[in-house]
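The structure under discussion appears below in the form of structure tokens.
All protein chains of the complex are present and in place, except for one that has been dropped.
Up next, chain A:
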Amino acid sequence: MNKILFITLIISLGACQSKETKEAESNEQHHDASATNSETMDVKAETKAGNTQEDAMDNLITEYLNLKNALTADNAKDAARFGEKVVSEISEFDVDSFTSEQKKIYDEVMDDALEQAEHIADNANNIAHQREHFAMLSRDVDDLLGVFGTSKVLYQDFCPMYEDGKGAVWISEYKEIKNPYLGTKMLTCGSIKKEL
């Protein structure tokens, strides 16, 4: 009887301890994260003097294109990773310096874009689901480009087959078609709608 009590005590103590160390670990990680955060903040503060909106848009586009290329290669894991990066880039916009037109689009589109990117990040094992959200994200990014502009040469492409013929747009840095909705199955399906 005593032996058993002793054993349960040991086990529960062990459980408590491992929990504590875990907490300590996560605290540490937290600390690291905040440290890198302040570093990136500094970088942002420096660039603020220049054309911040376009920079923020360029960074967002870079991660969006990475995400798109992951989907093109049918790589759901990478897509999730870059989805997370899209999420963080979206929060880097300097809302205070917006013009009223920029503010309007931002309010209208950003919380949607954020959510689409979050869903892509959360579905590393479901590429069909990621693509559904990518279609909505692409529409948002397209609208943002219209207002914030970019220094990159981009193309707005259209996939007529997606969602049973409803179709969907995507933004690409390539002149040739590389379809992120159908992936390697039908890579070259689609057309350029316009150059941005």
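Quick note on the criterion: contacts are C-beta pairs under 8 Å (C-beta built on N, C-alpha and C of every residue); 3 or more make two chains touch, one makes a residue touch a chain; residues count from 1.
To be clear about the criterion, contacts and distances are computed from a predicted model.
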| item | value |
| --- | --- |
| Chain left out of the displayed complex - its UniProt protein name, from "Urea ABC transporter", "Cytochrome C", "Glutamyl-tRNA(Gln) amidotransferase subunit A" or "Transketolase" | "Cytochrome C" |
| Among A:73, A:136 or A:196, residue touching the chain not depicted | A:136 |
| Hidden partner chain, touching residue among A:78, A:92 or A:112 | A:112 |
| Chain A, residues in touch with the chain not shown (by the definition above) | 1, 4, 8, 107-112, 115-116, 132, 136, 140 |
